[in-house]
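All protein chains of the complex are present and in place, except for one that has been dropped.
When the chains are written out, they are named A and B in that same order, and each has its own residue count from 1.
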Amino acid sequence: MRLNKTLKIIKENTQLKVGCMMLVILFLAALLAPVIAPHNPNILSDDMVVAPNMKYWLGTDGLGRDILSMILYGARTSLVVGFTAAMIAGIIGTLLGGFAGYFGGRIDGVIGEMINIFMMMPTFFLILIVVALFGSGLFNVMVVIGLTTWVGNAKLMRAQAMSLRQRTFIKSAESIGESRMAILFKHIIPNGIFPIIANTTMGVAGAILTESSLAFLGLGDPNVISWGQIIQNGKSYLVDGWWMCVFAGLAIIFTVITFYLIGDGLNRVLSPKLRNLGKEVRG
Amino acid sequence: MSRYLGRRILTGILCIFVALCINFVIIHAAPGNPIRLLVGKDNPNPQMIAELTEKYGLDQPKIVQFGKYVGNLLKGDMGVSIYTNEPVSDMIIDRLAPTAMLALTAAVLAAIIGTALGIFCARRVGTKLDAIMGSVSYLFDSTPSFWLGLMLILIFASTLHVLPTSGMIDMRADNEGFAKVLDIMKHMILPVSALTLTLIPYYFRIARSSIIQVMGEDFITTLRATGMPEKRIFRKYIFRNAILPTITVFGIQMAYLVTGSAIVEIVFSWPGMGSFVMTAITRRDYPLLMGIYLVLSVSVAVMMIVVDVLYSALDPRISHESK
Partner (left out) sequence: MALLSIRDLSVTYHSGTRHVKALNSLNLDINEGESLGIVGESGSGKTTLIMAILRLLPKGSVEISGEAFLNGKELISLKQEELLKMRWEEMALVFQKSMNALSPVHKIGVLMSDIYRIHKPEVSKRDARRRIEELLELVNLPSRVYDLYPHELSGGMMQRVSIALSLMFNPKLLILDEATTALDVVTQTQILEEIVALEKKLGITRMMITHDMSVVASTCKNVAVLYAGCLLETGLTQDVLVEPLHPYTQGLIKSFPVFDNDTHQPLQSIGGSLPDLSSPPPGCIFEPRCIKACDMCRESMPRLKEYGQGRFAACHLAGGEINV
């Protein structure tokens, strides 16, 4: 029943529909990479800098690795980094925003100022320095991206909590004597989480872009295959081996658009719904 | 000056202070001895270690060290590059202008083009053209700036051979005066395009939605009812009200702008802060890296405050709140 309803919502919103279809393709590519990849992406063959042909659909790189296979495996890296980093940012943002918005007062003052400060910071350079100093393992990259990109979520959750705490059901929960912590986790966060979910989806796209930029700058995890890294390696072959950069870049664009579409679709689905709910309450 | 601005400036100062703290913490929390880190892992030089230990007072408590660190910074001393032994501050100053030139040109161009396109679409809401423009804005929003840069090089420089791909001036030609300016502008075309194209979607979307919103406001109906011609209503009232969110975005974009600019600089070997960061990283020149991060933080904070001043001059409601 619930599943049917969800499917119906997805079908009715073009952005969600297209985005979800693209997401399925991405997941399949990542999951089935070992099965569908025509070559082992780590094996260096003698066919170096080979243009796309029947054997190597998307060509090979300077070390003779198959680009298509590398892109398929690279999807794993992008998705893992994107989801983990966005989740970290989502959780931190929800907690900080929820605390600030619901408790208000001095807590709000401090967290609000933190939000303002982080809004002003060139976080990418912070990520760059941390990764450069502490090592560029995938774990470091994910955690640092997550730790520095929670601001948008916190702002949204803070606004949500501030408006929710005025609502009758929160006031009645307070008057029954539920503890404020319980109210925050049982009522405020569950009821205000939807815009954060949409924003976190967009955050996946942002994290994937950041990861690929790091990898392009040579600060990606050298032990995994990532799209940014393919482009970094392909940069030197731009003229003689355009396929290396072009296809890896298209993969990044495809993935980022997927999450933008889903995030935007979620926002559109949620906002008219919220408006209708408001009408029901008033009428 | 209003209390609003006072608050923003305070936030800016706090932001710089937090950047300082993060810097300090990172140096001291990074794996290994900070001096080792500062000197570079590959060439431990006992004399240098002794000098630096004294300079940063590493035998003293952390809080004293922090005080010293901040004190040195306030004096404009950001340390000495491990690689070149030059003062970091001198090295950075040379690099600031090219970055500012690139980033601000792109930001202003993107704001103008994006806003113009946004207005264009806002007046055609619901048409096919509007829908197409919306999709294209998605596409550019999802394109990494470094990849776009590479594609521009591939198309215009490597294939069509029409534009220079790297650097800021043609080293072979010894241009002077106007010819030099022209040469720099020619070198700017590709990097500025790459950066501008990725920035446009933000301005496009914000202008489109805020124009649509303002067109639906009650005061627009009032103005129509007074017999004011549509053109005048648009130019004098709709635009004036709808431009405010664009200015806000211009401020918020500053941090992103510096990032985007840095990456594009690296692609085009533009002699600015961005490529400098990479040099610092590959040489493991930590004092230089720290210095760059600090200078960028300060620049972003200052730019954002400038935008805030502009905003509060254009929106009377801001200064009113503080009265």
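Note that a contact is a pair of C-beta atoms (placed from the backbone, for glycine too) under 8 Å apart; a residue touches a chain by one contact, two chains touch by 3 or more.
Here the structure is a predicted model, which means the values were calculated and not measured.
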(Q) Counting the whole assembly, list the visible chains that the omitted chain makes contact with. (A) B
Q. Hey, which of B:Asn241, B:Ser261, B:Thr279 or B:Ser297 is the one touching the hidden chain?
A. B:Asn241
Q. Mind pulling the chain B residues that touch the left-out chain?
A. 217-219, 221-229, 232, 236-237, 240-241, 244, 314-317, 320
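Going forward, only the chains that are shown with their structure count from here on.
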Q: Averaged over CA atoms, how far is the centre of chain A from the centre of chain B? Could you give it in whole Å?
A: 23
Q) Across the complex, what residues on chain B touch chain A? A) 11-12, 14-15, 18-19, 22, 26, 30-31, 37, 138-139, 141-144, 146-147, 150-151, 153-154, 158, 252, 254-255, 258-259, 262-263, 266, 277-278, 281-282, 286, 289-290, 292-293, 296-297, 300-301, 304
Q. Tell me, which parts of chain A touch chain B in their complex?
A. 113, 116-117, 119-126, 128-130, 132-135, 205, 209, 212-213, 216-219, 228, 231, 235, 238-239, 242, 245-246, 249, 252-253, 256-257, 260-261
